[in-house]
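As you look at this complex, bear in mind that one protein chain is not there, while each of the others sits in place.
== subunit A ==
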């Protein structure tokens, strides 16, 4: 709680990152590591996954915002994250509207009434 608080990280397309950086969440730390990743057409899934995992490992990040279509690419990594900090938020992108049925958190909530929960 002490200090300046935590950062908000973004993994998204150019416009999403530009928008959030305009909002003032961007940071380049002393090691020149940014808290955002602009995903282009040629960005590999491995790179996205590594960046996501590095954001999870950083203790100065409180929330990770990720475009849902990118989240779909690394769904296993998102589903494996069970801690509440950093919180992972899936957001829509220009070409892909938000679909609640794909959201990790809502799927977890939906699974509440399944038989597996009572075992």
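The rule is short, and it goes like this: a contact is a pair of C-beta atoms (placed from the backbone, for glycine too) under 8 Å apart; a residue touches a chain by one contact, two chains touch by 3 or more; residues count from 1.
Following the convention adopted for this analysis, contacts and distances are computed from a predicted model.
Asks: Out of "GPI mannosyltransferase 1", "Vacuolar ATPase assembly protein VMA22", "CCAAT-binding factor domain-containing protein" or "DNA primase large subunit", what name does the UniProt record list for the absent chain?
Replies: Going by its UniProt entry, the chain not pictured is "Vacuolar ATPase assembly protein VMA22".
Asks: Return the single residue from A:48, A:65 or A:78 that touches the missing chain.
Replies: Considering all chains, including the one not shown, the answer is A:65.
Asks: What is the set of subunit A residues that contact the non-displayed chain in the whole complex?
Replies: On the subunit A side, contact with the omitted chain comes from 1, 4-8, 14-28, 30, 34-35, 38, 62-63, 65, 84-85, 87, 89, 91-92, 94, 97-98, 100, 105, 108-109, 112, 117-118.
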